[in-house]
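In this view, the complex is presented without one of its protein chains, the others remaining in place.
And now, chain A:
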Amino acid sequence: MSETYDYMLKFLIIGSAGSGKSCLLKQFIEKKFREEGGHTIGVEFGSKVVNTGGKSVKLQIWDTAGQERFKAVTRSYYRDAVGALLVFDITNRNTFNALQNWLEDARTLASPHIVILLVGNKKDLESERDVTFLEASQFAQDNELIYMETSAKSGENVDDAFLWCSKNILNKIQTGEIDPERSTSGIQYGHLGTRRLTNAGQNSPRGCALCQS
């Protein structure tokens, strides 16, 4: 019953309220879409094991509330996150305008090596588009991000977004840019003995603790 995986990565989904963060997570994990979900309170959590680059990776995803008043609550979850989806709603310019703030928060609070993917959600509502692909791409380029448009409703690109992030983090581990041995790296080893392969001697605290779930 225990899940096996090579790494466990801490992910964040951030962005303004109503941009569809929870729906993205639901679509990613359950392949379902719910029209009326209400706002997220505080933080919600989901996890899923994905395979990328020949490794199985358990994503520990924190879906944060977008509303300003939850900021105090959600900020504590930023710590050590190695991957983040920065989400905005392509039909709502306000959510796009707020990106800079979200990005700063993520850069200051999360792991310094955090891989952030800019996600323009609600791709299915093309007719109501308020932010052009070009604008968003420009923003991504200016902030050294990759831009991707998704639809949590149709599921388009949802998996790709998470997979792309995971893959990039794995790349960073392989190139040595991120050292998973550091306890605050936001990465934990899984069951499959990766640790022994990479570095036999060290122990990272609570390394296998979550494997039993």
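By definition in this document, a contact is a pair of C-beta atoms (placed from the backbone, for glycine too) under 8 Å apart; a residue touches a chain by one contact, two chains touch by 3 or more; residues count from 1.
Here is the rule we use: contacts and distances are computed from a predicted model.
Between the listed names "Syndetin", "AP-2 complex subunit alpha", "Isopropylmalate dehydrogenase-like domain-containing protein" or "UBC core domain-containing protein", the UniProt record for the complex's undisplayed chain reads "Syndetin". Touch with the chain that is not drawn comes from one residue among A:76, A:97, A:141 or A:174, which is A:76.
Touching the omitted chain from chain A are residues 1, 17-18, 30, 38-39, 41-43, 45, 60, 62, 67-70, 72-73, 75-77, 79, 206, 209-210, 212-213.
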